[in-house]
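Questions regarding the structure given below will be posed in turn.
All protein chains of the complex are present and in place, except for one that has been dropped.
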Amino acid sequence: MVRGRALNRFLQRPAAVAGLVVIAVFVTLAVLAPLIAPFDPIATSWTAIRKAPSALHWMGTDENGRDVLSRVLFGARASLLAGVVSVAIAAGIGVPAGLLAGFAGGWIDAVLSRIVDAMLACPFLILAIALTAFLGPNLTNAMIAIGVSTAPRFMRVARAATLEIAGLDYVQAATTLGTTPLRIVVRHVAPNILPPVLVQASLALAAAIIAEASLSFLGLGQQPPSPSWGSMLNSAQRFLTQAPWLAVFPGLAIFLCVLSFNLVGDGLRDALDPRGR
Amino acid sequence: MRLFLLAAFCGLTCLSAAAASAQTLHIALREDADILDPTLARSYVGRIVFAGLCDKLFDIDEKLQIVPQLALSYEWSDPKTLVLHLRPNVTFHDGEAFDADAVKYSLERHLTMQGSFRRAEISVIDHVAVVDPMTVRLVLKSPSSPLLAILSDRAGMIVAPKAAEAAGKDFGLHPVCTGPFQFTERVAQDRIVLDRYPGYWDSRNVHFDRVIYQPMPDSAVLMANLHTGGIDLAERVLPSDVAEARKDPKLRVIDSPSLWYNGITFNLAHGDRAKAPIGQSALLRQAFEAAIDRQALSEVVFNGLYSPTIQAVPASSPFYVPGFEAPARDLAKAVALVKQSGVPTPVVVSMNVPNTPDNTQTAEVIQAMVREAGFDLKINLIEFASSLSAAAQGDFESFLIGWSGRADADGDLYVFLHTGAGQNDGRYSNPVVDHALDTARGLTDVAARREQYRVLLEQERQDLPIIYLNHPVNIVGMSAKLSGFRPIPDGIIRLQGLSVSK
Partner (left out) sequence: MKLGARIAQVIPTILLVSVLVFCLQQLMPGDPAIVLAGEERGDPRVLAQIRAELWLDRSLPEQYWHWISNVVHGDLGHSWRTRQPVAELIAQKLPVTAQVGVMAFLIAVLIGVPAGVVAAVKRDGPWDYVANAIGLAGLSMPNFWLGIMLILFVSVDLGWLPASGYVSPWEDWRQSLATTVMPAFVLGNSIAAILMRHTRSAMLSVLDQDYIRTARAKGLAEMTVILRHALRNALIPVVTLGALELGTLLSGAVLTEQVFSIPGFGKMVVDAVFNRDYPVVQGVVLVTALLFILLNLLADILYVLVDPRLRRA
C-alpha cells in the first residue's frame, strides 16, 4: 500500500514523468539503433569528411565521413550500458558492505567506514582514471572503474539506512527473539533500505553516464570504431572551430539523458521520502 | 568570416603581447619538456628548449649536412680516431671557459652518469683524450660514421663542468651551458624562461632578450594565440589548422620535410603474441600493406600534407634510396596474398594504438581499408606510457608508432631493425639486414652507405617487420613579422638569426 501511494506521488510529478519518458525513448533508440539509424555508424566515406548538417546527414559527418546521427544513436548503447553496469557494480559492492557495517557495527564498521572515508577523500575522477589506466582503457574497464569508485556512496547510504532500521523496536524485538541476523537482514532491513538505495541508484546512473563520457573524453573509454558520446567529444575537440557540430550533438545527447535520470531521481526521492520535500 | 572570429578569439591577449614582443620571443611547444639536463633528457620538445640553452659540437643544416658549432673542424686520423678542433673564446653561462677538458667532462658524463640516456648513442667511444686546450681526440671501439651526426644532437651538448659537478643529479633544474640564452625560470606545464647570455660567442646573431617556451597541447588554444599574437612561433601546427592559418595575413606558415615517420611495427618473434598469423606470415603483412591507401590516409587524417613512404628516411635525406617509392593501393593483390597465405578470413589482427586523436583516426582509417582485403583489425587504444611498456614486453601483435628521426639514417634503422637492438620490439632478426647495418657503420662514403641501405631495404620489403606509412612535415606557424627562420628537417627551432622585422 505504501508503494502504491509512492507510485501515485511519483506520477503526479510531471517533470519526473517526463524524465521517465525521455529515458524510455533513449532506451528504445539504443535497442532499435540498427533499424532506425540511417547509416552504418562505422562506415567511413573518404569523400564526405566533416560535412556540416544537411538533409542527408541531419547531424553532419565526422572526421572519417561517418554519419553523426547514426553514431549518436549507437552511442546511446555505450552510455546507457555504462550507466547501468557501473551502478550495478557500485550497488553490488556498496550495499552489502553497508549492510554489514551497519548491522555488525564495532570494528568491522570502523574499518569499512574509514576505507570509505579514504576513498571519498580522493577526487572521484582521479580514482576512476587511475583504475581505468590500471585495468587498460576500454569500455568494460571504464565501467568497472566507475563502479568501484562509486561504491562508497552506496555503502554510506546503505549503512545509514541499516542503522536507522536496526534501531527500530520490531527489529530489536526480532533480535531478542533469536532470529538469525541473516534472516533479519533479508526480512526487515533489506526491503526498508530499498527506497534510499533506489534514489541513490538513479542519481548515480546520471553521474555514471557523465563519468563514462569523461573517461572516453580522455581516451580511456570506448574502443574505436564503436561510438560513445564521450569518445565522439574527444575527437571533436580537434575540430572545434572547423566542425562545431561534432561537439554539439553528442553533448546534447549526454545532457538530455543525464537530465532525465536526475529528474527521475528527484521524483523518486520526493515520492519515497515525503519528509525531504 | 572564420578568420574574423578567430582574430577576436583572444581579444585581450593581443594587447599585452604586442607590447612585450619587441624583445621577447614566445614559442609554443606541443607538450611540456622533461628534465633539462642533456645527459638525462628524453623528450623531443626538450631538444627544442636545448637549442636555446646548449650549443653542440656540431649542428646540421637544411640539407642535413654537418656544420661546425662548438667544434670548428674535425678529422679522422684513422677510422677509429676522431680529432676535434674546438672553437676558442667560448664561455659557459657561469663564466667558466669552454675548452677540451669541458668536452672530455661532458662526454664522460654522458657515458658514465647513472641514468644517462646518451650512453647507448655514444657507447662506441672508448675514451676521450685532451690533446691541447683546444683539441680533443675521441678514440672509438670500432669505426662509426654516424658519430658526427650523433654529436650534432644532445650527445654533443657540452655542459659547464663546475656547475654540473656541484649540482649533480639536480643539474637539470638549473642547466648551465654555452648556448645563446641562459636558464632563468621554469613553471611546470606553463613556461620555461630563458634570458639572453651577453657573453655568447655568436651574439651578433641573437636578436631577442628573452625567450619564453610555453607548452600548448590544445590546438585550438595554440591557433588562437598565434592569430592574436600571444605566440610568435609555434612548432608542429596540426595539418588541419594550416588552411585557416594561411588566410591570416599576419601569419606565415612554413611546412618543410621532416625526419619523422609513422609506421606499424609487427611482433615477429617476441613472446606468445608473435604467434598470431600476422606475425608469422610475411604474405599477410604484404597483403595488409597492399590494402592500405597511403595517399588517402594522408588526405583524410593529415590534409594531404604527409608524404607516403616505404622508407624510414625521408626523400630529403642523402640516405634515401631512389627507386623505392610508396606503391598505390592494390586491393586485388591484397586479396590474392591473403588467399595465398592460406589463413582463413577474416584474419584477426590486433593493433596497439596510443590514444591520441590523430593516432586513433589513423587506426580507424586503416581499419576500414584493410577490412576490404579480409582483415578484421582490432584497435586496442592504449595510453602512450602503457604502449611503450607493452612493446618492450612483447605484448602486441602490431603497434602504430612513429619516430622523430635522426639526421643520420643509422639512427632511424639500426635500433629498430638490427638483431637485439634497443627498440627492436618485434624481435626482427635477419642476417642480411644485420650485415648491411654493420657494414654501413664502417663506411664514410655516403653513396657506399646508401648502397648498403638499398640491400637492407630489399630484404625489409620482403619481411615487412615495419610498414612505413608516411613522413610528416614540420609545420611551423609564426608571426609574419618574424624573419630569419631556418627550416631544419629535425624540427628543432634555431634561435640564431631569428629577428623581428620592422
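When the chains are written out, they are named A and B in that same order, and each has its own residue count from 1.
Everything that follows uses one rule, which is that a residue touches a chain if its C-beta (ideal position, glycine included) is under 8 Å from a C-beta of that chain, and two chains touch if they have at least 3 such contacts.
Note that the structure is predicted; figures quoted are calculated from it, not measured.
Contact with the undisplayed chain is limited, among B:Ala129, B:Leu173 or B:Ala480, to B:Leu173. The omitted chain makes contact with just one of the residues B:Ala97, B:Ala120 or B:Ala448: B:Ala120. Within the full complex, the residue among B:Leu72, B:Ala315 or B:Ala392 touching the omitted chain is B:Ala392. Set against the missing chain, the residues B:Glu62, B:Asp101, B:Asp190 or B:Glu325 yield one that touches it, B:Asp190.
Along chain A, the points of touch with the absent chain fall at residues 15, 114-115, 117-127, 129-131, 133-134, 136, 206, 210, 213-214, 217-218, 233, 236-237, 240-241, 244, 247-248, 251, 254-255, 258-259, 262-263, 266, 276. Touching residues on chain B toward the chain that is not drawn are 5-13, 16, 32-37, 40, 42, 114-115, 117, 119-120, 169-170, 172-173, 186-190, 216-218, 220-221, 224-225, 230, 383-386, 388-393, 415, 420-425.
Simple rule for what comes next: only the chains that are shown with their structure count from here on.
Here the CA centre of chain A is 44 Å from the CA centre of chain B. Those residues of chain A whose C-beta lies close enough to touch chain B in the complex are 42, 44, 46, 49, 63-65, 133, 136-138, 219-220, 223-225, 234-235, 237-242. Chain B contributes residues 2, 5-6, 218-220, 223, 238, 240, 244, 296, 299-301, 355-358, 360-361, 363-365, 367-368, 379-383, 386 to its touches with chain A in the complex.
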